[in-house]
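What follows is a structure written as structure tokens; I'll ask about it next.
Only one protein chain is missing; all other protein chains are in place.
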Amino acid sequence: MLAAPPGVKLGATIVAAGEFSAPYARLTEMRRMPPTFAGADIAAHFLKHADEHTIAVIEAVRLALQHGQLDASQTRDWAMLSGPRYIGRLAAKQLVTRFDRQGGSSITTHAASQYSLNSPAAAVSIVLGSHGPNVGVGGGPWGLADGCLTALSLFDVQAVPGAWLLFSQWDPEPIADERGQPTHDCTCHAVALALRPGSATDGPSLSATFDAPGAPRPLIRSGQSPFDLLGREPMVWDLATCVRNWNSGLPTSWSCPLPGAGQLDLNLPIEAGSARLVA
Amino acid sequence: MEAVCITGIGATTPLGHSYEAIADALIAGRSATRLLVEEQAGQQVKSITSLVDEVPLAPGYDAAAWSARPKLERMALWSVGAALRDAQLYDRRQQLRIGLVVGQASEWYRHWRHDHASGGNRVCQPELDGQTLASIIQSELQIFGPSSSVGAACASANYAFALARRWVELGIVDVCIAGSSEIACPITRANFANLRALSRRFDAPERAARPFDLERDGFVMGEGAAMFVLERTSSARRRGVRNYAQIAGFGASSDASHMIIPCEDPQPAAAAMRAALADAQVEPSDLGYVNAHATGTPVGDRAEARALGMVLGPHKMRTPVSSTKSMTGHLVSAAAAVEAIACIAALDRQLIPPTINLDQPDPDCDILHVPGRAIAHKVDVALSNSFGFGGSNTSLVLRKAC
Partner (left out) sequence: MDRQALRNLLLDLLEQETWERPEHLDDDVSIREELKLDSVDLLSIMMRVESQLGIKLEGADFEGVTTVGKLLDLFQAKLAGKSAGKAA
């Protein structure tokens, strides 16, 4: 096998970031508020069938644009990547119950389009009017790492001027009743990172550094998950905290293992002269 | 940038469980679609589908334990193992950095539905959702390296190819597995049926999947899995293993129009195709074959034909286009994976798989069809389109191995 250069690194510049958290009830209210902030012609019922992940992610994008002083038109041909962790869980309980009782005719026509990995990305592409690629990533355990790695790789796959990397996760995971409503309090957290290819050494960046070939390889016993070897899994609210701090003028950074590959680093410094600088 | 090629294929589909078997069936124009009658809530419900009746038993597994695994997992595990064996890497897999990119449109939603149908309640037990399909594959087959799950509905596997190719180019893996596994579960079929997107040709199910035909009335949902080993062409040459085809180019775009209905404007789909051709550094005139996404829906097939017209331009009536969904059905997450096999068959055998059931081409789908029977044609470069829900358009360019 060809030896790869040691310590291959991929990076992107973070030009804006937004985070949003809301309980279920609030997201239900927001369902009736069509996201028209980017100027696209969005129907009143655009979010009617959307998963709560999608609603939260769209708001995170709006806030990212605001914090980054970006106009939506500046992201028109960007790629959209969404990593909604366990999207569709609330709806799934209702659907399987209905199916058992009433058969196939009871199944909504919107399930496949709204509870898929790329559903939030697709929705954001419509809201922003962006014709760049849209794809879902991760969606389960260690989905954050998965999504970051894919976003960084995708820049080299497809010549796009930028990418939205969108994560969302419930805390705690909602246990639904048969109507598809949570049986307890739960909050959906969403983060939107606006990325441009290439990263300046000291600027806000997301990067992945890969192990050199020949790096010691852990032994995974049969039946053991590769994730068991990695320590604590990063959660979307960890990332949200970083973004919140940065948007408040506090420098922040975050790292996590890149399963099977190396390490991810998020670096959000406060640059002199930037709007985020705390006086 | 050094070329990346496919050196191993493993698959289990309604048309067969190996590249050769599937390629034979596609070239022969064999249909896998048939009538299924199921009981739902006390009623008999008909649908047309193409199912994998029996997933082969993967080597090293106890038959009873194997059968107890979810079908989606069995199809994936069989296909990855077979691909590694085909690439002559299975016995060395623990010494290599093997990347894994699995296309999964909605892994968890399917997982909960299947679990519920088996009597479980995992949808309400999040503490049990600790493994992804990708991590299960890694654990079971003892492969180690970076991995990703990607999903863009019907375009999922094309994204898997694109990402896997990139990782090989970057050198962060020695080889990378890319592909997908999909099951045609009753709830998903009900979703599409309620959308009036599925064919209801119950009196002739083997003729129900008829992309581009004037009498088409929807698609047939299928299931299956196909996994591929990608590595640098120089590595394949050095190892003396078969090079099925080069992954030469990839392009993607969004309709930015509707979560379900494909855009009537052909521009976004055309943009994905053009991006793929540019990435592969080929001209439309270089294309010997296009494997269309065309599922058999009135709107979608017409939109794609228009987009193809824009991209192919004066070469439109010299470039054969077929939809192998007419034979396999629509494998959703795994569609692009199985359709890569169709492209490889065309490159390999210089025969274009047909669109079967194409009795009367829709005049609004004005392209060079391959109705009913395979044709001999020079194919050095093939294009595979896959357009998913949410307006996610992808095109993959495969080049003949030299």
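The letters A and B name the chains in turn, as written, and every chain counts its residues from 1.
Keep this in mind: a residue touches a chain if its C-beta (ideal position, glycine included) is under 8 Å from a C-beta of that chain, and two chains touch if they have at least 3 such contacts.
Remember, predicted model here, so these are calculated numbers, not experimental data.
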> Of B:69, B:258 or B:349, which one is in contact with the hidden chain?
Replying inline: B:258
>> Touch as defined at the start, partner being the missing chain; which of A:74, A:109, A:181 or A:209 qualifies?
In response: A:109
> Which of B:9, B:195 or B:269 touches the chain that is not shown?
Replying inline: B:195
>> Touching the absent chain: which residues on subunit B qualify?
In response: 194-196, 217, 258, 260-261, 299
> For subunit A, which residues reach the chain that was dropped from this view?
Replying inline: 32, 43-45, 48, 109-110
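Everything that follows uses one rule, which is that only the chains that are shown with their structure count from here on.
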> Roughly how far is subunit A from subunit B, going centre to centre by Cα mean, in whole Å?
Replying inline: 25
> What does subunit B use to touch subunit A in their complex?
Replying inline: 40-43, 45, 94, 96-97, 99, 104-109, 112-113, 116-117, 123-124, 126, 129-132, 135, 138-140, 142, 144-153, 155, 159, 162-163, 165-167, 169-172, 174-175, 186-195, 232, 234-235, 250-260, 268, 271, 275, 279, 388-392, 394
>> Give the list of subunit A residues in touch with subunit B in this complex.
In response: 1-5, 8, 10, 40, 79-80, 86-89, 92-93, 95-96, 99-119, 121-123, 125-126, 128-143, 146, 149-150, 153-154, 156-159, 172-173, 175-176, 210, 213, 217-218, 220, 222-227, 258-262
